[in-house]
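Shown here: the complex without one of its protein chains, the others still in place.
When the chains are written out, they are named A, B and C in that same order, and each has its own residue count from 1.
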Amino acid sequence: MLDAIITILQVLIFPGVLFAIILALLYEWVERKFKARLQNRIGPLYTGWHGILQPFADIIKLWSKEDIVPAEADKTMFTIAPMLALASQLISFLIIPVVSVYALVHFEGDLALLAFLSTVYLIAAGIGGLSSNNRFSAIGAGRSIIQHVGYEIPLLFVYASAAFIAQSWSLSKIVEYQVKTGVPLIAFLGIGFGISIISLLAFIERIPFDIPEAETEIVAGWLTEFSGKKYAFFWLADDVQLLVGAGITAALFLGGPCGPVPGIPIVDEILYVIYFIIKTVIIVLILASIEASSARYKITQAVSGFWKYLTPLSILQLLIVFALRLYGVI
Amino acid sequence: MPRVLAFLKDFLKNLSKKPATIKYPFEPPSQLPEGFRGKISIDYNKCVGCGLCARVCPAFAIEMVQVGFREVSGKKIPVRKPRVDVGKCLFCAQCAEVCPAKAITLTKKFELASEKKEDLIVQP
Amino acid sequence: MLEKLVHWARIRSPWILHFNASACNACDIEVIAALTPRFDVERFGILLKGSPRHADILVVTGSVNRQVKARLKRIYEQMPEPKFVMAVGTCACSGGVFQHCYNVYEGVDKVIPVDVYVPGCPPKPEAIIHGVVKLIEKYKRAVGIIK
Partner (left out) sequence: MTIRIPVGPQHPALKEPERFIFYVEGEQIVKVIPRIGFNHRGIEKAMEERTYLQDLYISERVCGICSNVHTACYVLLVERLMNMEIPERAKYIRMIVLELERLHSHLLWLGVAFHEIGFDTLFYLVWRDREIVMDLLELISGNRVNYATNTIGGVRRDISEETKHKILKGMKLLLERLKYYRRLSPEEQTIVKRTLGVGPLSTQDAKRLCAAGPTLRASNVKSDVRGDEPYLLYKEAEFQTMVSDLCDVLGRILVRIDECIEAVRIIEWCVKNMPDGPIRQKLPPIFKVPENQAYRRVEAPRGELVYYGVSDGSEKPYRIKIRTPTLANIPALCKMLENQHIADIPIVVASIDPCFSCTDRLVFIDIEKGKKWSCSMPYFKHLIKKKFGR
């Protein structure tokens, strides 16, 4: 009984849903502030300490706004899509190790579930875009799915190489492997890390791959018709997506939440969370600096780039891993 | 040969630089040069009521309104003074230029936002 | 308590939508200039949004002409409540130099209700920021945070 309550609390509060939402909103602030500084601006400043509460204000405001469902939209789908998007990302977060080597939910093959959940997010975007019955939304939804077809294959190859090294399709096991050997996988998966950063940019739809919601081209893409709570859901889902993406990358290549710890139970866990935050923030900063210093690709260029360069590179990565295994390096 | 992320180096330099932002309204605005054309101000003591400003105003912002009477050799002549609607004003300073009594000047006041249009009228 | 939180959030995160109702571009570039590093309205949490569905404040510039009137109304109706309208520039306040032109409605308030007028031809970006501050003050008064 007590175990069940503790598990529910873990899922709902720490390190589960609430923690994920708060951390995701803080990361949005980090990203916005960092980008503003690259652009020689200040960024959010007056909401809380250096504007740290800005994303919270945005979300609460959107929450309290009128919720419009366009007359011509498919009401059921239009309502389901935002929830589906947020839910898929929050579930993904439970699979990522944060407080210890093992995540809250871990089983053999959870990496595949992560990949599937990212597709669910895309499906939510597609449903949202197509059901709102707006031309820009439809184009945005179409682009979002096309782009997903482009980056998913190389990303899965990179996941496969990591899984091959650790001999397990479980994210927690991969982290455990890195702890055991003491070498983060980035040592072997240099190319994979680059591919994963680029695919991550496409996954979270940021410049240069913010094609599905390109503001100057198609207003806000599949988000155009959403307002109020539904937009807040998507906004939040977008932030959690950034956290999840950074978390997966940190777990795969940088050893997740692991680092030197003294071995005292509670102190260990606090240190793990701090290591997790440091590693993911570094990834967020890398993403933000790429985002700030490039222009947006066209959908054709993006997809052909993924197929022409990233897919062969990811296969090369896989081959390198095979070779390393063959010669007994890993 | 195209370069990837060619601008990044320069952008990263901005991190150590002070932001170009001026924290208005908590700091004074960047610069307000001499001769800035802001809200109109009329010295009604100097004004002779000739109405030239109302005639040249391209936006019909200046209207001559009657404020009283003046006696000239036993006859009552109405005295007119300009009334300016800043909500229509273009801040071109043409009125200040033609004013023979130099009664009209353009101040440096630029924070003119108001909730009601009536607040924007300069009455004699 | 919850209400207070909502008011706090609304004050801290006013997203704007810019609509050019047949303006001469001068006010528009000043509105855009307010986003740029020198003025950086993101300090206040202001973001420029493309879709009327996401915005809180409609910033209208220009003298509304007959062609654009129906569009302006429609965009206003597309915005979710609570919404506010800022008329930026002399033309948006009263028609400015285009008063008595046959095609012009002489002011945004002839078409949709306006909360704050920002005169100026064009207003400095600082003046536009001041307009937003005024609008926030108005909102605070309306909900009883300040008298």
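In this section, a residue touches a chain if its C-beta (ideal position, glycine included) is under 8 Å from a C-beta of that chain, and two chains touch if they have at least 3 such contacts.
Fair warning: this is a prediction, and the values are worked out from it, not measured in the lab.
Shown chains touched by the hidden chain across the complete assembly: A, B, C.
Screening A:I60, A:V219 or A:L287 against the full complex identifies A:V219 as the residue touching the chain left out. Touching the missing chain, out of A:Q89, A:S293 or A:Q317, is residue A:S293. With the whole complex as reference, residues 1-7, 10-11, 20, 30-31, 33, 35-37, 52, 55-59, 90-94, 97-98, 106 of chain B touch the missing chain. Across the interface with the omitted chain, chain A contributes residues 35, 38-41, 135-136, 139, 207-208, 210-211, 214-219, 292-301. What chain C contributes to its contact with the hidden chain is residues 18-30, 32-33, 36-38, 50, 52, 62-63, 65-68, 71, 75, 96-98, 100-104, 121-122, 124.
Heads up, the rule we're going with is that only the chains that are shown with their structure count from here on.
Interface comparison, A-B versus B-C: the higher count of C-beta contacts falls to B-C. As a whole-number value, the distance joining the C-alpha centres of chain B and chain C reads 21 Å. With touch defined as above, residues shared between interfaces to two or more other chains in chain A number as follows: 36, 39-42, 45. In chain C, 37, 40, 43 are the positions where the chain touches two or more neighbouring chains simultaneously.
Residues of chain C touching chain B in their complex: 37-40, 43, 90, 93-97, 99-100, 109, 115-121, 123-124, 126-127, 129-131, 133-134, 138.
Note for the complex: chain A touches chain C at residues 32, 36, 39-47, 51, 53-54, 56-61, 63-68, 215-216, 219-220, 223-228, 231. Taken together, the chain B residues at the contact with chain A in this complex read 4-5, 7-8, 11-12, 14-15, 17, 19-21, 23.
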